[in-house]
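Input: one structure, supplied below.
Missing here is one protein chain; the remaining ones are kept as they sit in the complex.
Labels run A and B following the written order; every chain starts at residue 1.
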Amino acid sequence: MVPYLFLAPALIGTIAFKLYPIFIGFWESLIYTSFSGGVEKRIFVWFENYQYLFDDKIFWKSLEITAFLTIIINPLQIAMSLGLALLLMRKSKFIRIIRSLYLLPIGIALPIATIIWGLMLDPNQGLINGLIGVFGIPPQPFLVSENQALWCIIAIATWKGVAFWMLFLLAGLEDIPKQYYEAAEIDGATPFQKFRYVTLPQLKRTILFVFVADTAANFVLMVPMIILTKGGPLQSTNVLIYEGYRSGFYYQDWGRSLSIITILTVITLIVIGLQLLFLSERNEGIKVK
Amino acid sequence: MKKILASLCTIFLFSNIVTSAKAEINFLIGTWAEEPLTPFVEAFEKETGIEVNIQTFPFRDLLATIEVRGNAQADDVDVIFVDAPLVPSYAVRGMIGPMDEYFADTSVNAIFAPAGIAAASWNGEMYAPPLNNSGQLTYYNKDLLAKAGCAEPSMIEAERVTWEEIVDCAKKITDEANGVHGFIFDQISRYYQLQALPESAGGGSGVCEGGLSVKGCLTNDGWMKAGQFYYDIHNTSNISPKGVGPDQTHELFGLGKIGIFVGGSWNNGRWADTDLNYGVALHPYFEGGKVVTGCNSWHIGVWNHSKQKADAAKLVRYLTASPDVAIHYVEEHNSLPAHNSAILHVAEDPKFNNFPGIVMNLATYESANHCATRGRTPGFLEFEEIVNTSFEDIRNGGDPASVLADAESRIESSMRRYK
Partner (left out) sequence: MIMHFKRQWSVYLWYLIIFIGLIITILPFWWGVAASFKSNSEIFKDLAPINYKAFLPGFSLDSYFAIFENDFGRSMLNTFFVSITSVAGGLLINSMAGFAFAQFRFKGDNIIFGFVLLSFAVPADAIAIPLFKMMRQIGWFDTFYALIIPMLANGLIIFLYRQFFLGIPKELIEAARVDGLSWFGVFWRICLPLSVPVTLGAGLLLFVFQWESYLWPLIAAPSPELHLIQVTLGRFSTEYEMVWNQQFAASSIAGFLPLVFIYMFQKQFVSALTGVEQK
């Protein structure tokens, strides 16, 4: 009984405001709306909307880009956050202020960050082109290039994301008892050994959380696409969430939109499930009836 | 701390439950229209005793809000702003209702210009009468043109500038090292403005007759020519910069970084506080092609799920059919009229014969004689979005023929819903 009482408030909220709408969304993905002859008809078509998707090369391209983005951006952000968190564990007179400054991007909402980065990445007169020009690199097209646009979006999301996830890792690092390091030092461990045998195992749970949360967040990353690239150039940044969003809110094709969202949700669940399976330790909780 | 929080909670939570219970007309409009329309809405309230609650949204949000409310068949909306090309979409999906009965005692043709009525109607019925109109012109930087030795484009119909002439001149002006480009579109990569290209090349609006198909209508010779032109100015002659969004184009022209700027009538007055030495001329066309410009603007319609349709229609008629509103819009907001009396006003008032007021006169002329109403289709939302992205793809170096073919098949497949 006890665990259910603890669960109740959050569970009720989850069921009412998350699971129920998810179910409705899935249900609607099985419906085809026709306006033939000016009359709205809602027809239950089973998985016909999905079938349409599977015949659509835009969907497959979108899936491919989502997969590519996921494989690149998540490890990159985790590695950078962890690296930064470790750097910021060092003792220094200025550590307070340095840490705070590194947290600035958290406060800047992604749409604003996107607008600013968009201006900085301007292919004509942008700041970044000015900077790399100093090193003799010719101006780059960045967001208007099929080959560079996705990387620019990765950069923008990473600028914003690293500060955020670093905060969790920093909290995790602070939580590791100092005695462990002292003991390791007495045993003559190198910094790398300390990292490998003290930090990593102690930080495992935090890393798992950050990895899962970051993955979920990046699967729904679409603000830079909405503001800067509209999924282009030539669909090179057209991730599933954006294709789903625009199918619904722009094209008013909710059957298609919700089918894409459902597929994306299933993919997210599978990826998160795998992460949990491989990185999680067994829960040895107290058994109750 | 807890006490403060608790009392804050009570204040916040209860303060606004009370507000949403009144019976009134809910009017969804764009943020930019709040200032011009509010005095007239207040006058309407006084005159009729009907209360109006104005809710404002930025452009994209307005469309999203209308869709969301429509999807829920919400009855707490009564009157909405309708973007001209969306009339068929809203009409077919039952979001706005026909209005002919509310104008039965008068002649619609006597009140509004023909292009406005055409945009307001679908299947022979008028759904949302026009509030205002828009027009496209050629603005040019006199100093840059003189430096390059180009002739200034003309305001006279017989000497209307061609796209070919613009490209020639723009090539001479372009100086990429100093960030100067010969040419730019105001609403870059947007169908509203670029429709004039395929139309002028004889390719039509992109939507086929009947509005339910695009097969062969986005890939015809006219569209191919337009696509190639758009590709060339960004990728071959490079007279127009890539990567600049429609929000930034007028800023660049204002800074003297652009030679020729083809854009909306609303830009007039925008550069008043700069030292820009600029002139205005008629909209370009392809040599030997048709003369066509973009037009139409905002319409107002009655929400189909409204419970107070009669009152709602009164408001719509008050705002669109009254010459006062239309003339005020012209005078105070540089907005082109869709109303016949205001069109007459622009033609007769001498201040519209001189620069910069002449912009209004020229644009009104263009709109009255060369208006290309945007493609009439219930699938306009998806049509426009896909065409816009396709133009941007072409601008960024995509092959025009294959990009347009892709767009055509995507739009065609999404239009199956209306057939």
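Just so we're on the same page, a contact is a pair of C-beta atoms (placed from the backbone, for glycine too) under 8 Å apart; a residue touches a chain by one contact, two chains touch by 3 or more.
Fair warning: this is a prediction, and the values are worked out from it, not measured in the lab.
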Problem set entry | Touched by the hidden chain, restricted to displayed chains | A, B
Seminar exercise, completed: Of B:162, B:235 or B:248, the residue that touches the missing chain is B:248
Problem set entry | Sole contact to the chain not displayed, among A:10, A:39 or A:186 | A:10
Seminar exercise, completed: Full-complex touch with the removed chain, picking from B:242, B:257, B:395 or B:410, is B:257
Problem set entry | Residues from subunit B at the interface with the omitted partner, ascending | 5, 8-9, 12-13, 15-17, 19-20, 30-32, 55-59, 61, 64-65, 68, 71-72, 74, 178-179, 187, 246-248, 250-252, 254-255, 257, 264, 266, 273-274
Seminar exercise, completed: subunit A positions in touch with the non-displayed chain are 2-4, 6-7, 9-22, 24-25, 28, 84, 87, 89-91, 95-96, 98-113, 115-117, 119-120, 122, 124-127, 129-130, 159, 163-164, 167-168, 170-172, 174-175, 178, 205-206, 208-209, 212-213, 216, 219-220, 241, 244-245, 248, 254, 258, 261, 264-265, 268-269, 272-273, 276, 281, 283-289
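Everything that follows uses one rule, which is that only the chains that are shown with their structure count from here on.
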Problem set entry | Cα-centroid distance, subunit A relative to subunit B, in whole angstrom | 36
For this session: Enumerate the contact residues on subunit B facing subunit A in the complex.
Result: 64, 67, 71, 89, 91-94, 123, 179, 241-245, 378, 381-382, 385, 388-389, 392-393, 395-398, 403, 410, 413-414, 417-419
Seminar exercise, completed: Counting only contacts in the complex, subunit A reaches subunit B at residues 32-36, 38, 40, 52, 56, 58, 118, 122-126, 141-146, 230-234, 246, 249-254
